[in-house]
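One chain of protein is taken out of this complex; the other chains stay put.
Letters are used for the chains, namely A, B and C, taken in the order the chains are written, and counting of residues starts over at 1 for each.
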Amino acid sequence: ARGTDGDLKILFWQAVSTMNPYLSGGTKEVFASSIVIEPLARTDEKGELVPFLAAEIPTIDNGGLAKDLLSLTWKLKPDVKWSDGTPFTAEDVIFTWKYCTAPDGGCAQAAQYEGVKNVEAVDPHTVKITFTEPKPYPYSAFVGGQSPIIQAAQFKDCVGAKAPGCTSANFGPIGTGPFVVKDFKPNDVITFAANANYRDPAKPAFASITLKGGGDAASAARAVLETGEYDYAWNTMVEPEVLQTMLAAGKGRLESAFGTNVERINLNHFNADPSLGDKRSTADAGPHPSLKDPAVRRALSLAIDRDIIVEAGYGAAGKATCNIVPAPAAVASTKNDEWCLKQDIAGANKLLDDAGWVKGADGIRAKDGVKLSYLYSTSTNSVRQATQELVKAMWAEIGVGAELRNASAAVFFGGDPASPDTFQKFYADVEMYTNNFDGTDPEKYLAEWLCDKVPGPANGWQGQNIPRYCNPAYDKLVGELSKTADVEKRNALSKQLNDMLTEEGAHIALVHRGDLSAFAVTLEGVKMNSWDSQLWNLADWYRKK
Amino acid sequence: MLLSGNDSEQGGGSVAPVLSVKNLSTSFRVGDEWKTVVRDISFDVAPRETVAIVGESGSGKSVTSLSIMRLLPKKTSRIEGQVFLQGRELVSLPEEEMRRVRGNDISMIFQEPMTSLNPIFPIGKQIAEALTVHTDISRAEAKAEVLRLLEKVRIPNAKGRFDEYPHQFSGGMRQRVMIAMALASRPKLLIADEPTTALDVTIQGQILDLIKQLQEEEGMSVLFITHDMGVVAEVADRTIVMFRGDAVETGATDDIFHRGKHPYTRALLSAVPRLGSMGERKLPLRFPIIDIKTGEQQQLAEVTDTVAKGKTPILDVKNLTTRFDIHSGLLGRKSGAVHAVEKVSFDLFEGETLSLVGESGCGKSTTGRSITRLINPTSGDVVLDGYEVMKLDQYTLRKMRRSVQMIFQDPFASLNPRMSIGSAVMEPFIEHNLGTKKQSRDKAAGLLEKVGLSPDMMKRFPHEFSGGQRQRIAIARALMLDPKVIVADEAVSALDVSIKAQVCNLLLDLQQSLKLAFLFISHDMAVVERVSHRVAVMYLGEIVEIGPRAAVFENPQHPYTKKLMAAVPVPDPSRRSIKRNMSTDEIKSPVRSVDYVPPVRQYREVSVGHLVQVA
Amino acid sequence: MTDATIASPAPAIASTPTRSAMADMWRQFSAHKGGVAGLIVFVFILLAVYVGPYIHRVAPNQINIRDKNQWPSLAHPFGTDNLGKDMLAQVLAGGRISLAVGITAMLLALFLGTLVGVLSGYFRRLDGPLMRITDLFLALPLLPLLLVILLLFRDTLRAAFGPETGIFILIVVVIGVTSWMHTARIVRGDVLAIKSQEFVLAAKSSGMREYRIVLKHILPNVLSSIMVSATLGIASAIITESSLSFLGLGFPSDFPTWGRLLFDGANFLQLTPSRVLWPGLAISMTVLSVNYMGDAIRDALDPRAVKR
Partner (left out) sequence: MFTYTLRRLFFAIPTLLIISFVIFALLDLAPNDPTGDLPLTIPPEVREQIRASLGMDQPFFFRYLAWLQQFFINEPLNILERLTGWQFGDGQRLRVLSWATRSPVVDLIVQRLPQTLWVVGLAYLFGILIAIPIGVISAYRQYSIFDQIGTFISMVGYSVPTFFTGVLLIVIFSSYLQWFPSVYDTNLQVTDFSSFVAQMRQMALPVAVLALYNASQIARFVRASMLDNLHQDYVRTARAKGVKEKTVLLVHVLRNSLIPVVTVIALGVPTIFSGAIITEQIFRVNGLGQLLITAVQGADIPLVQTLTFIFAVLIVLFNLIADVLYGILDPRIRYD
């Protein structure tokens, strides 16, 4: 029954800075806000859409999605109440759209509403979204933790430039979810109380939640697994053996779920020699002297033993992969697993020998004065540094040298055009990081490798085609994908695109990363979900008696 | 060697002695070996008795007294023998009980008042501490008592100075603070280590009277260490003569003075200069040299007239004024000023010695420092060896300072504690690039030898020396540069007569050969008479009388000069009972309010070059 | 002794065996038990770090994943880390960098701090400006500052001195430049107190140049604070170095240093305690030995100190 299980203690080692996911797109904010505010539908742990505030998922079959893919009609659940007791209506949905698309608002989730022409109320419990062009996959607006519905009444004066000023609304949004914010200390701790107006009178089981932030992953894991002070710690990415020792205390368990995160090494297709100065890694610098050779790129991939990397750094939260689109299963290709997943030093050496790269006195291969010696950069994170070292050691076996470098995440991913260390600038030969895509549809993601998305001074280094991969055939195929509505065909196309990237060595996919969290043994009802907020079904959590 | 076996009868009849020292030996660790500096000393001090310890500088007088108090650093010193205070053995007393003895039963006046006062506490507080440590008295009572004591030791404006710090006091005033501190607790035994060296004779007399008075009232015994045979004659019932760590002679003061047996004792006494012995002589006179073995005395050659009267003076001081502002109140507003030096004018010629005498605290040291711009004077002009001192920039000031050297009143404070005295002496020579390191070492060794120290002491550090030895080091340092002018601030006050004579002769020799000019600041009128060409008398920051030595000494005009001459103690024990009564006049203070305008002074010429302030 | 008043047996031979000040210092130093112990430990650490790798010939970044997380054994006297790298080799290799960085950065900071401290304490006119600069440096947020320095100088230095020396210079300068302020303020305070003492006045009156006064009279008297700053400085330099690598400012991540080993090992405290024990011990022993040597130097220069 509601409120009978006491306090749920959650630990986020990255502290939550606001409860409004539209103002801060960070994962932690999205997760925390999902306790209070809900979207129309979420993706469940199996990657399937389930209705939340909507009565059902609109499809072509049930008529919700127009045949021309230009409009989508959501039916809302009747009788849903905001936590302040007022009814939830289509107006709130429309307001949410307006809120996020208002000019000067700096809405972090604006991408979710891309291509939305209009949102209107058909009746108080029906919302119709129209798109500017056909949307083969229309479930991004109002779906998932990134685009929950906020209450129009509460935020009506907070649109556009005024949004940041509404501190109390941003810190304590009124929602439809199982809990309400009682007290919010930014970047520190949030306390929630069960929502008296929650639509299921038997839920939530917990009376309150304390969500504490700060610290580091290891101590967060320790607080759940070893000292038992907390019930749930999010994202406990620590060396597997450390977690094993903590688990021995018997106070908690680990659960992982796999989404679309892939740790990869991007291979720079442009020359990144520091002597080129500002021309580095741009079209002006010309192709990379050694990485332009497909043999080298394949050899670099062949030399890597992905299983060891998983074992050393990820444990249960990683799987070796060669794909940039590793999931959902329907779009995950297996075509290249054969040659790619297995380390093959001999094969790699032979490939390089055949291509004319010969080992020098220092054990590094070279051809025409070009050495196979790379500057290998990544962001600062102990697992990444360990991976760097492992990869360096593996490459050494095929006569490839590497100089390691790392930059703090804020710099590396910061995108400051003045900084030489951002991943977009890619002033290195190879660089490693993780990326993924929202939801289950990879179309937008695969479009990142288009020729015109190569970052450079012209677009303020903002393009997403970090490896500077450019293949007109690939571009054409992406165009085709965007016009295809048939699911089977879409999946086939996606696989094809993914395989092109793998085979041509745009990058070396290393690890399919899962989300790993720690739970107290007494906590039940958890369904680890990597497609949406991990707290998506918080209403169902309870404590084992 | 006479031992103390029968002394107690002489001193205090059959009364049990207050202090009884038996076979005391003290050693210091120097390097890896133990060096004995006091050897097997025994003596007694009876109630109300005053025992004087005299002796060569460095002979172990201070160490003896510190051993009695057990104040030597434990780790580097070793005390053997026994010390009884009213029958209680002190050497083996537990530390806590010894603490109760110190300051309560025995008080001590230290030789060097500058370093012996805590620099960061107001003097009033430091004296009061001596009171509050052993007795339960309230803060207000203590303060009242301290003020009374300060007046007694003739610190002017005691109330105003209660909260001042040691560095704001003149040398003699600091010494008087030490005295007040020691007398505060009315001890049974007072150990006074050279308590009056920095005092002018008038105040010295008053202090001696004060001690005598306390002896009478409280029955205090006194162990008195001094170089001034006049003082010894005046105060001591019995005298101990020390020489190189041994007590070579002990006896009633009369006996020692008239029937001294040990050659050193005889040498000591015959070398004592007597005031008035110079008569109308115009030139300085060397001190006689006495052979310690035979006690024979040989007169040294006359000095020639070195004064270059014709030339422009090497030092010309005009209207020099130095004031120290006094701030008070929360806002720290200026509430007055110490007029330490007020419109002082004089000149000094090559080869001449001008002595500056005057009451303690009248501004002599400040004058010396102002001339070399170690203190920035408020106004006035100084021309030194052609340099206009007040207008010099840093670089020329440094060059100018080659020509004028200073011997500081407090030699210990003026030596860097972390620098061996060898380097300290050699330093100026090397600094001014006057020669190689070897040359400087040789010169330093030579000078040290000339002032009676051995060159192998060069490796030692200042704290390992006796007061007099440090003073000689300071003299040697000043001589290293062969300057043209030396400002000698109480340069020989801590030396026993024999070494004082040696050092003064050295200075005269140097004056003969190098035409040195001295500004000789001293309280020792006998020495002043002997070494100076001219004498200036200062009073409350002003020169009240200046003139040729003979004129001022034989024909003093200003009342203060007259008083000064009268107060000089005479080394004759028979005059002991004669009491001065000077402590009645009020003590004048140089502290003035902000709006004070110094009066314009007129001078009257008594004879050629002999000027006296009028009105 | 012709003009001595009292002819007495000539005081000892004038032949001073002119032992130099350095030799004298050394004699005093060597009489100091703690100092000698410190020196021995320090030399031992130096030897271990520079000679050790020739005896224990395992490459510090040799990965052997099958041997990971081992407790000390004959093959790996200090055990291994989670990639199977030999800890002993890493501690030795790390020591070379940590010591070099720690000592040079400390010396640089000490030099800057003492210079600024002495100048502002001794010369009244420089006091205001220098102390305000010190305030500024104290106030600057370290992380952004480091990032900016990195941005501005890393590539230039790398080009001029090569990746390793370049980074070494960068790190040493960065640590030095951001940690001199404490020393400066402390030295200044001491100088203010010392310079009012009479022996400084005496030195002035003999016409000493100011810088000589500072060197010979002021500095020896503020030495004890400087020595403490040095000891503390070496510890914080070693730790700071490791935190720099998190900004990507330090050495490449496969270069072990003591601070880094300690940091990386902290999570493995329960699994392989030897992973943190050795680097932690190495840092502590270094700092302790420097501390004792500092004490000995201090005592040697203080003639009144209790000599043992």
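Miscellaneous remarks
Methods note: contacts are C-beta pairs under 8 Å (C-beta built on N, C-alpha and C of every residue); 3 or more make two chains touch, one makes a residue touch a chain.
Keep in mind it's a predicted model, so treat the numbers as computed, not measured.
Taking every chain of the complex into account, the chain not shown here touches A, B, C. Touch with the chain that is not drawn comes from one residue among A:S24, A:N195, A:S256 or A:S517, which is A:S24.
For the chain left out of this panel, the touching residue among B:T64, B:S77 or B:S107 is B:S107. Interface note for the absent chain: among A:D104, A:D200 or A:D284, the touching residue is A:D104. Although one chain is not drawn, the whole complex shows that of A:G3, A:G115, A:P134 or A:P186 it is A:P186 that touches it. Listed for chain B, the residues touching the missing chain in the whole complex are 66, 69, 71, 73, 95, 99-104, 107-108, 110, 112, 115-122, 129-130, 133-134, 165, 167, 178, 181, 185, 327, 330-332, 412, 463. Listed by residue number, the positions of chain C touching the unshown chain are 34, 124, 128, 131-132, 134-136, 138-141, 143-145, 147-148, 151, 181-182, 185-186, 188-190, 192-193, 196-197, 221, 224-225, 227-228, 231-232, 235, 238-239, 259, 262-263, 266-267, 269-270, 276, 280, 283-284, 286-288, 291-292, 298, 302, 304-306, 308.
Residue positions on chain A in contact with the hidden chain: 11, 15, 17-18, 20, 23-27, 104-111, 161, 163-165, 167, 170-171, 183, 185-189, 191, 210, 212-216, 219, 222-223, 226-227, 229-230, 249, 408-416, 418-422, 433, 435-438, 459, 462-464, in rising order.
As a working rule, only the chains that are shown with their structure count from here on.
As a whole-number value, the distance joining the C-alpha centres of chain A and chain B reads 88 Å. A straight line joining the Cα centres of chain A and chain C is 46 Å long.
Multi-chain contact residues of chain B (touching two or more other chains): none found.
Multi-chain contact residues of chain C (touching two or more other chains): none found.
Chain B meets chain C in the complex at residues 56, 73, 75-76, 114, 167, 264, 267, 271, 287, 289-293, 369, 372, 374, 394, 398-402, 405-406, 408, 410, 413-420, 422-423, 427-428, 431-432, 441, 445, 449-450, 452-456, 458-459, 461, 463-464, 474, 477-478, 481, 498-499, 501-502, 505-506, 509.
Residues of chain C touching chain B in their complex: 1, 3-8, 10-16, 18-19, 21, 24, 196-199, 201-210, 212, 216-217, 220-221, 301-304, 306-307.
Those residues of chain C whose C-beta lies close enough to touch chain A in the complex are 61, 63, 65, 68-69, 82-83, 147, 150-151, 155, 158-159, 163, 245-248, 252-254, 264, 267-268, 270-271.
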